[in-house]
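Attaching a single structure in structure tokens format; questions to follow.
A single protein chain has been omitted; all remaining protein chains appear in their positions.
Now for chain A:
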Amino acid sequence: MSHTKFIARLKKATQLLWKNWVIIVLLGFSLLIRIYIFKNIRPGFHTDSITYLILSDLETVRTPGYPLFIEAIQFINDLFSMTTDYLGLIVLVQMFLLGTLNCFLIYKLAKIITGNNSFSFVVGLLYNFDYLVMGFEFSILTETLSITLILITLLLYLEIFKGKKYAPYAAGLSSVFLLLTRPTFLTLFIGLLLITAIVYFRKIIKEGFFKHFRKAILIFLLINIAGIASWSLRNKIKFDYFGISSLLPYQLRHYTNNFFHKYKKDDHELMNTMAAIYLEENLNAAIFEARLMNEMNLTGPEISKLFLKMNLKLIKDNPGDYIKQIPDAISKYYGVYSYWWTVPHQKKLLNKRKPVSRILRYFFNIYQFLFTNSIAQIILLVIMPIILLFLVRKNKSAFHLVCLCEFVINYNFLVSVLSCSADNLRYRVPVEPLIVLISLPSFFLLVKNAPKSIKKILHKKPL
């Protein structure tokens, strides 16, 4: 290579770096903060965590998304003989790969909404200070992967309507991986399409919008259906259970446990016996399941199927008992901001002595205020999104994205709250970055547009 050519390439590379300095600084910062956190933690391990560890042992309760992610990491580890700290390795990849990627994706989405590089940088930066979200990065649970997949799905889904050929395939695959990681997102893809239909309603009627994207939408839809069908079929063939997950009864029991004593016996002898055993075991699902396996030779999927029927029957017979618990479930979902899931790490990560921990603690207190103060909550969850929708109404792409984000936030809220009344804080985690993403740009755009609006008002001619 000649000297001048080399200089020219070096110049080009420097220009490229300079052009992307925001992203480099953002990623550098998110890596640094994760190094600090990683040094101070041990992998968070909960009872749910054990169900994801081995892909080949999966029954019907869990879906394969997260176990597949773990298996991919462990495959590389087995191949290159890297470490015997298997849980530590999962957390390492989760924090440094997914966490950093999430930070970048948030930046990208913020840029689509506001079009401002510096502000998007701030939003991306703030992602690293949400301790609740961060806490799940060092736990062996599905939350962090779900955040990544939600953000990727949204970004790729938007690309479909920019006419990118790869987008329907990529968005479809990402959506399938999402619903196979977190089955609550089973019908999300239908919702996304509905929201698009509403946003582009005029164009659909007047300009044949859907005609133009007919093929892409069909591909996106078919990939999702194929993904759901394939795992459901696997469950049917292997366990005689058709569906992607049999988790629902174990979620619903948090509601029905409070009125399980009202269970009315019917003709179904097996269900009657199961109900009696459940009461005998003081409504402890783990011991109840173990006992049914031991004494009645029932398999996990068989138990789930009957347990779901029992729960639905209870709710059908006592709808009032179910409905009156919903406000409590809502307050557990939106009204809490706690380090409960990361105990005992908060002692190190949120203490007052170390400077970084002090910053994390400072932001923890801010987030806690936002999610526990009713007025702040109304501003955060209702007023700011409405303002943002109004402010970006003329920018179709941004408006579309904000509508999609709001839909994902509310979809997750509804499914989580209606299916479970306990530990709901955890179910908020996958959409928490979106909540912040929607509320912060409203502040920014309000401040940015304020001088213009004031000028307009001042120069308005009186009638």
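Please note the rule applied: contacts are C-beta pairs under 8 Å (C-beta built on N, C-alpha and C of every residue); 3 or more make two chains touch, one makes a residue touch a chain; residues count from 1.
Just so we're on the same page, contacts and distances are computed from a predicted model.
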One chain of this complex is not shown here; going by its UniProt record, which of these names is it: "Phosphoribosylformylglycinamidine synthase subunit PurL", "Lipoprotein", "NADH-quinone oxidoreductase subunit C" or "Biotin carboxyl carrier protein of acetyl-CoA carboxylase"? "Lipoprotein"
Of A:L53, A:A171 or A:L186, which sits in contact with the chain we cannot see? A:L53
Of A:N77, A:N117, A:N258 or A:N410, which one is in contact with the hidden chain? A:N77
Would you mind spotting which of A:L101, A:I287, A:L418 or A:L446 touches the chain that isn't drawn? A:I287
Where the missing chain touches chain A, by residue: 45, 47, 49-50, 53-54, 57, 74, 76-79, 81-84, 86-87, 286-287, 290, 294-295
